[in-house]
Structures are given as structure tokens and as C-alpha cells.
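Here it is: the structure, laid out below.
Missing here is one protein chain; the remaining ones are kept as they sit in the complex.
Up next, chain A:
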Amino acid sequence: MISLRPNPFDPATLDDICVKARKAFATSGSGAFLRRKLGQSLEYREHRSYVFGDDVRHIDWRASLRHGRPDEFLVRSFEAEEQFQLLVIVDGSATMRAGMEDPHRVSKLEAALWICEALGHIAGNEAIGIGFASLGELSSRDRVSFVQGGQIGEAFAHFSQGLWSSKAPKGREEVSIGAELSRLKQSSVTIFITDFYRTNTAQAALEEAVQLASRGYRQAVVCELNSWPTERAILRDDIVSLGAVGAAAERSGAFQASGPDLTAAEDAIQAQRDGYAQALNRGGVVHFAWDFPDRPGFDAMAEGFRLRFHDFLLASELFGRVG
């Protein structure tokens, strides 16, 4: 097994990307990392229509009269803000690990760990708490620990080492979400780094986890690592024999993928991705598709990583909500 290679970013480049991401939002500046939650503070948020269950003491009679609808009352809502905490969940399944043994490729797991490290650096700079977890390790007994500042590096090293050296479970692993995601604070942001190759129950479990992570004021970001462009280039250019990946059996021999073969595979993958996208298309969930470059190799991947990470920061709304 090759070792985890260094992140293509150096810290200065990463800081530069953060600055650029902040500038992209009109509300950038102080408080960019604050997340709102409903609260009982004196901070007025908005007027909204009265619904059953609202405290009648919050009905703004004067505003309701000015609104001019006698059957509709307006209530004043208040909110509190607090620094959010970031949970990064990495999918450690077999499809994420494909290509780990090949020194000329960058596996999705390696790219995911690069993203984790970059996010950890940002969290350290912004003094926000961050936690790392893999999908498999979230059980009802485990607790995700959030760390800040100087502890982030140590936590990431421990996490990445454990995930890198572990082996993917045989067959389709389930996602043991447990109560951990339910215990997340309202101001939490959870980033899922995965591919959309899970199927059946594993897919449902992932979708449930994303739903839990986006409940209420919580925010969920699903970063989909799409390695098909790279793999398609390999299948197109080389004569290959295919090793087993997860539950998919090995195909030994010498194969040369034809155009129709690739088209058929691409259609199947796209259908799978569309299913995920449709399921995740709900409020509080941000879906970001991270496409790998269409040529294999470490250099191409590292170059693509630098470009795509900036887009990912913008799309994930870590520095502010769009709109």
C-alpha cells in the first residue's frame, strides 16, 4: 500500500483561497461563520404569519392591523446566532478506496482526506470546532469529538491514519448513524464526502444520515466525488483487467472498452447519480459534484484539486449563505 501523499495545498495557498471565498459573499466579514437558530433573545428576526402553536404574546397587533388582513396575524420572531461547528464525514467504502494501490492514481479516499485536511486548516484559522468521522464508525456508542486550534492537526492525523490503513468492509457496509447526528447542535454544518455508488440499503442509510444532519437549522453539504472521468480515460486508453471492488467481482482477462461500452456505463452511473441528487434535493442540503480530471495521474489530480476546492468552498456556503 502506498502512503497518503501530501495535500497539494500549502497553508498559504489555502489562506488565499479562503480570502477569495469570503469576498464572494456580500455578507462576508465578521460573523461569516455564525449560524442562526430560533431563540428567545431580543434579536428581532422577522414578521411572519401566525401559525398554530406560536406564542400569542409574540403577535404584533399593530403590524397585523397595518397588514390589512383581518384573518391573518403577524408574529415577531427572534433568533440567536452562534459559531457553527463543522463535522466532516468521509465515506470509507470500497468504491472510495479503488485505486489506492496504484501510485499513478489518486483514489477518492485520498482526495477526501486532502479535503478534510484543508477544512481542518480553515477551521483552525477561524477558531471553529471541527470533528472528523467516517460513515462506518458512527454508532450509537460513539461520540464525535470536536476540536479546535492546535488540536485539529493531531485529530486529523489520527483520523486519516486510521481510515487509510483500515480495510473496507466486505460487501455493502451499512451506515451506523445512531444518535450522533441527532445530537448535533442546530448551528452545525455537516459535510459528507462520498461517491454516489452506494446502492439499496446503504444508499438509504446515507440519505437518512444527510436528512438528520440537515434537520432544523442544521446544514448538510454533500460533496460527491465523481471519479468516472478519470476511470473512463483509463478504460478508453488501456487494455485492462479489472480487480474486485467491494461486492463487484474481479474480471480477469484483457479488455478494451469500446465506445458503446463506455456510453452504457456512463448512462448507468448518471442514473445512479440522478437518484441521489433527487433524494438530496431538499432544504438545508447542499450538493456539490466534484468531478475528477479526465486523465489519470497524481499531477493532474493535484492540479484539479486546487481548482475545485475553491468552488467547493463557495458552494458549501461555509462563508455565508447564497441569496
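Keep in mind that, in the parts below, contacts are C-beta pairs under 8 Å (C-beta built on N, C-alpha and C of every residue); 3 or more make two chains touch, one makes a residue touch a chain; residues count from 1.
Going forward, contacts and distances are computed from a predicted model.
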item	value
Which of "N-terminal double-transmembrane domain-containing protein", "glutamate synthase (NADPH)", "Branched-chain amino acid ABC transporter permease" or "Lipopolysaccharide export system ATP-binding protein LptB" matches, in UniProt, the chain that is not displayed	"N-terminal double-transmembrane domain-containing protein"
Residue touching the undisplayed chain, where the options are A:Asp55, A:Glu101, A:Asp274 or A:Asp299	A:Glu101
Option from A:Ile2, A:Leu65 or A:Leu242 whose C-beta touches the chain left out	A:Leu242
Among A:Ala155, A:Ala265 or A:Ala289, residue touching the chain not depicted	A:Ala265
Touching the absent chain when the full complex is considered, from A:Tyr197, A:Tyr276, A:Trp290 or A:Phe319	A:Tyr197
Contact footprint on chain A, counting only the chain that is left out	95-96, 98-102, 108, 195, 197, 199, 227-228, 231, 234-235, 238-248, 251-258, 261, 264-265, 268-269, 272
